[in-house]
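Have a look at this one before I ask anything.
A single protein chain has been omitted from the complex, and every remaining protein chain is retained in its original position.
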Amino acid sequence: MSNYSIALIPLLPLATFVVLGLFGRKYLSAFAGIIGTISLLISTIISLVTAYQYFFISGKINGIYQPIIALNYSWLQFTPSVSIDMGIMLDPIAMMMIVVVTFVSLMVHIFSLGYMKGEERFATYYAFLSLFTFSMLGLVLSSNIFQIYMFWELVGVSSFLLIGYYFDKPSAVAASKKAFIVTRFADLGFLIGILILAYSAETLDFGTLIARLTDASSPYFVNAAGASFIGISALTWGLVLVFLGGAGKSAMFPFHIWLPDAMEGPTPVSALIHAATMVVAGVFLVARLFPIFAFDAAALTVVTYVGAFSALFAAIIACTQTDIKRVLAYSTMSQIGYMMFSLGVAKHGGEGGLGYMASMFHLFTHAFFKSLLFLGAGAVIHLVHSNEMKDMGGLRKLMPITHITFLIACLAIAGIPPFAGFFSKEEILLAAFHSNKMVFFVALFTSGLTAFYMFRLYFSIFWSKESHVHENGHGEGTLTMKLPLVILAVFAVFAGFFPIASLVTSDGLALETHIDYLFSLTPVALAVAGILLASSLYKSENSKPQSIATTLGGLYTAAHKKFYMDELYMFITHKIIFNLIGKPAAWIDKNIVDGLMNLFADTTAQISDNMKGLQSGKLQQYASYFFVGVLGFMLLFIYLWN
Amino acid sequence: MTNLSILVIFPLLTTFAILFCRNVTQIKWTALIGSLLQLTIASLLMYSYYGERAAGNTAQMLFEARYSWYSAMNIEYYVGVDGISVIMIMLTAFVVTCGILISWKIETLTKEFFFLLLLLSVGAYGFFISLDLFTMFFFLELAVIPKFLLIAIWGSGKKEYSAMKLALMLMGGSALVLIGLLATYFNTDMGGGVHTWDLLKIAHMHIPYETQLFIFPFLFVGFGVFTALFPFHTWVPDGHSSAPTAASMFLAGISMKLGGYGCLRVATYLMPEAAQHYSWIIVLLATIAIIYGAFATLMQKDLKYINAYSSVSHCGFILLGIGMLTKTALIGAVMQMVSHGLMTALFFGAIGMIYERTHTRQIKELGGLLKTIPFLSSVFIIAGLCSLGLPGFSGFVSEMVVFVGAWQQPDAFHRIATILAAASIVVTAVYILRAAGSAIMGPIKNEHFNHLKDATWNEKMASVLLIFAILSIGLAPFWLINIISPDTQIIMENIARGAIGN
Amino acid sequence: MSASIVIFYILAAIILGGGILAVTAKKIFRSAIYLLFSLMGIAGLYFYLNYEFIAAVQIVVYIGGIVVLIIFSIFLTHASGKDMEKPKLMSVIVSAVAAVFACAIVISLINNYSFVATTNTAIEPTVKNIGRQMLSTTEHGFILPFEVVSMLLLAALIGSIVIALKPKTEA
Partner (left out) sequence: MNEIGLTHILFLSAILFFIGVYGFLTRRNMVTMLMSIELILNSVNINFVAFNKFLHAGKLDGTFFTIFIITIAAAEAAVAIAIIIHLYRSNKSIDVNDADLMKF
């Protein structure tokens, strides 16, 4: 596969975006969907072939997977040495990511054919979808840290456009604004992190950046680690800030508030963006810079604890949500917490690299079953026209395929053995067990919670009360909606058996893994317990969930209210930033700085008013001024002037 | 394209041609054709400039021409052009053409309107090509006076007040500049008591350190007033929001760049030691302007005020770039001038077009325009995204170059200033999205917005022209950098020589 | 104390007294009369200095002409009856102090300035001498100013008539 054809992978969606963007509304609105899906199909095929070729033909050099720079030309040349350039870099995680992104995006494209049929801005929807896929692929394939920042911003904007697709709903507009501003705030940290890292290593390219900042002897590493700002070395500052950028995009703890609101967008969008691709960008970024992270323990501990806390925090909230898409959003946040802390506990190379491999493996499997869950939820909402659990129930007869695929996905995410989730979650728990006991127990408890809230969701949608949904004909949706569900379900089952361990590792060497049955007994048992608890509470209509909720009292309402994080942010932005900084700034500008200028104007007017008093029209005043003047001159010239 | 003065004479001819037109359509078409031809001349100039540079002509200034105006004071009409001025001329040509295209519906006194607008452009062209300080000042003044009339007659809101304020503050600024230029003039001696106004000769002449310390503030603050230097920026919000669309496009797009170009070419280039000495004040004021301007914009309710305050914040980047005194930062400053010029022209154009249809600029009253006038709303959104620094548009490129350049100053003060300036991209995102969110997206608040007419051919052409320019810088900025960097190199050599000097 | 000194002081008293009273009198008609006495005192002074012609001219023009004219104007403006308004106290004090102060300076100047008289032979200011020199065109004769003054008088004559003419339309 020649290098230029690799460049085709991101460029095809870009081409569709331009075509649909410019001519979509008027001319191509009828078959916009077809164009989008076909171009993405080609892009998926190319990426599969590239991945295959990289992994099994050209990638491995004497046993180690080497990053290959496929394409590179200088985009912005400051001085002969310093330049920002655009390029494509192939390496194990990039290959895995392009496969995941293109595949899931294809599924979503097919699903949207049916789901978005009636929409009046159908073409713009597909334009924005392909813009998103382009920027995500660009992000994954970028060869230097500046280029990844550029596509990072583009991903942010396309998510803004997609969340705000139903722009006549004020809540959608507010949600898209919130998403963009929170991620933008995190990107600021990312930008400053880039500047610190790039300046201390005097390069932007990933390969040289990692090489220079990872061997202790290099002058770059020495002064980076040496130069400290408030006690923390510049290197740690850079890494933590870069992680901050990643946390923003992956909705980790402090920056997670935009994810639940992002559910305002169409469900296929949530399936693509908020399940499989955009939210894992943060994990991908940390994985990309993992060798430097591994070198700096402080940064890694931050990653671990933020990841672990987010996982637990999100799992608790997910148990109390009533809107099915918000449950799935929090479950995404929790699973990404898993990936983050598994990267956190990993070491560079050898046996320590298990965490890194496990995180990538979980990312791989999670993409499939989480997008399946979202698409399933989309089909349900399409039928029921409401997101709330209480409007659903007993839909298993009405929607057989969705029911089965949803069940498979729930089993997968809960970590029940044959399914994909079990394998990747085991690796993560194993890695956590080896390096950080406390995180291991948190992970164990969260996996139990995951099983509980997933099956709570499953039972309340498909079981609990008899469905009162009137049969309105289109039932489970067209074929284009059912096909992706089935394909994703197949992957959710068999993704576990993919040999990720031998392909994607932190140091490129294959890592042989074995399933330690004894060890994995406890998590599976916990998962089964969670499922049984959920079925007892939610399988049939009963008052038990309500009674538990009242007993838990404060904790339940707090969790239901997302621990008042939104109110906190509202307080910070509106009360503090708008009132304490914005208003005074505007006031100062209007009164003080502007006032100063007006003051000059008024004083001159005042002076001129007084001066004109002299011209009073009174003859005798003039005469006396004249007389006094003459007198003064007489005195001056006679006595003083000699 | 040897004779540069065509750039000044041709618009003058168009202005006179307008005087002889009879009805409104003739006026509009002569103005448009005149500005389009001017655009072709400007691109011809750039093309031949490229050719000249490719042919290895390394002289600092090309296409020089010199006629003596007033030999007693040694004042000459000395014109020449280098990379930076070629770019600024292209920018002026673009913005003026789009300004004329957008002001197609001016009914009252159209002849005078276009006459004054083109007179302004003559001032701007002259300013960018002149190398004699006196001629530069002459064209600077020419570019100030018609603004007052444009705002006072065709403006909206409290137009007399803002026209007066704008004119007085700009006049104040140019007065400071005049003092600075005179002081420089009298401090140059070509032997035998003869002084010179020639920019290049003065650059090689070493003005003593103390006099530099005295003259530099006058020049920098004088030109700074044009580029909304912090305490003197109050004319920007009032002036821009009361001006008619084409005038505010010219005002924000070009006349704020006159100041930036002046600061770079006259203040920093001629007095490097003083620039070094005062650089911390410039950086401080620029950072305040950026942060302060951004936060002040948060509170604005009127679209034009938002764009005016955001121009204050974006022009802060220009001064930040100049204040940092590193090669990349200077390149960033020039790129920011060009990119901000285009983007604010597009933004003001979009706001003007929306105002023409909905007759209100209050965010509260606007809503759901995306449904009724999709083309205009997408132009507005593109302008908004460009100004908040989305990659692919020129805003991102120039801001990043300024940040990278600013980051090369290792000491803590400059680092904090850069971080604060970088923090402004978040605040910019907030106010742009608040404006776009409530004005363009969201439900339709006012029922008669339902049947608004979308963009006519001239508005479409203007927006496409500007968007093409923004994209050409955003997607492939190397052509812009290659044309600018040799000149910033020369300025940097002067600063380096200055640093050794004192 | 010879007779001439006494005469001089009497004349001085008349001049200054008339002047002060003319300036401070309540009734306008009275101040006109005091002005009359002061001018007569001045004419007396000219006689005292043996400049009879000038004294005569003074009596004829000033007293006969200008004072009469002033009295006419008083009648024409109906101002003779009531008292004139008292000037503001402030302006009185200020101008009085200024005048006295200036007068003191001038007097001290006159005192310590030695006037040098020319030595050439004196010419009797008789009417013949004055007349001959007035109209002589040769050495520093005054024929030109004489003609110019006559034109001035003509102009003043016509001017004052035009200004003071009662417009026809007015009833």
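By letter and in written order, the chains are A, B and C; residue numbering begins at 1 in each of them.
The criterion applied here is as follows: a residue touches a chain if its C-beta (ideal position, glycine included) is under 8 Å from a C-beta of that chain, and two chains touch if they have at least 3 such contacts.
Everything quoted here is computed from the prediction, not taken from an experiment.
Contacts of the undisplayed chain with the visible chains, over the whole complex, involve A, C.
When you scan A:Val49, A:Ala525 or A:Ala623 for touch with the missing chain, the hit is A:Ala623.
If you put the missing chain back, the residues of chain A touching it would be 612-613, 615-620, 623-624, 627. Although one chain is not displayed, its contacts with chain C can still be listed: residues 1, 4-5, 8, 12, 15-16, 19-20, 22-23, 28, 31-32, 35, 38-39, 42, 45-46, 49-51, 53-54, 57-58, 61-62, 65-66, 69-70, 72-74, 76-77, 79, 84-85, 87, 91-92, 95-96, 98-100, 102-103, 106-107, 110-111, 115-118, 120-123, 125, 129-130, 133-134, 140, 142, 145, 149, 152-153, 155-157, 159-161, 163-164, 166, 170.
Note that only the chains that are shown with their structure count from here on.
Of all chain pairs, the one joined by the greatest number of contacting C-beta pairs is A-B. A centroid comparison over C-alpha atoms places C as the chain most distant from chain A. The centroid of the Cα atoms in chain B and the matching centroid in chain C are 75 Å apart.
One finds 106 Å separating the Cα centroids of chain A and chain C. Chain A and chain B, compared by their mean Cα positions, are separated by 37 Å. Looking at chain B, no residue sits in touch with two or more other chains. For chain A, the set of residues touching two or more other chains is empty. Chain B makes touch with chain A in their complex at residues 165, 168-169, 231, 233-235, 237-238, 292, 295-296, 298-300, 309, 327-328, 331, 368, 370-371, 374, 385, 388-392, 396-397, 400-401, 403-405, 407-408, 412, 418-419, 422-423, 425-426, 429-430, 433-434, 437-438, 441-444, 476-478, 481-482, 485. The residues of chain C lying in touch with chain A in their complex are 91, 94-95, 98, 101-102, 105, 109. Across the interface of their complex, chain B is touched by residues 25, 74-79, 82, 84, 146, 149-151, 153-154, 157, 160, 164, 167-170, 173-174, 176-177, 180-181, 184-185, 188, 191-192, 195, 199, 229, 577-578, 581-583, 585-586, 588-589, 593-594, 596-597, 601 of chain A.
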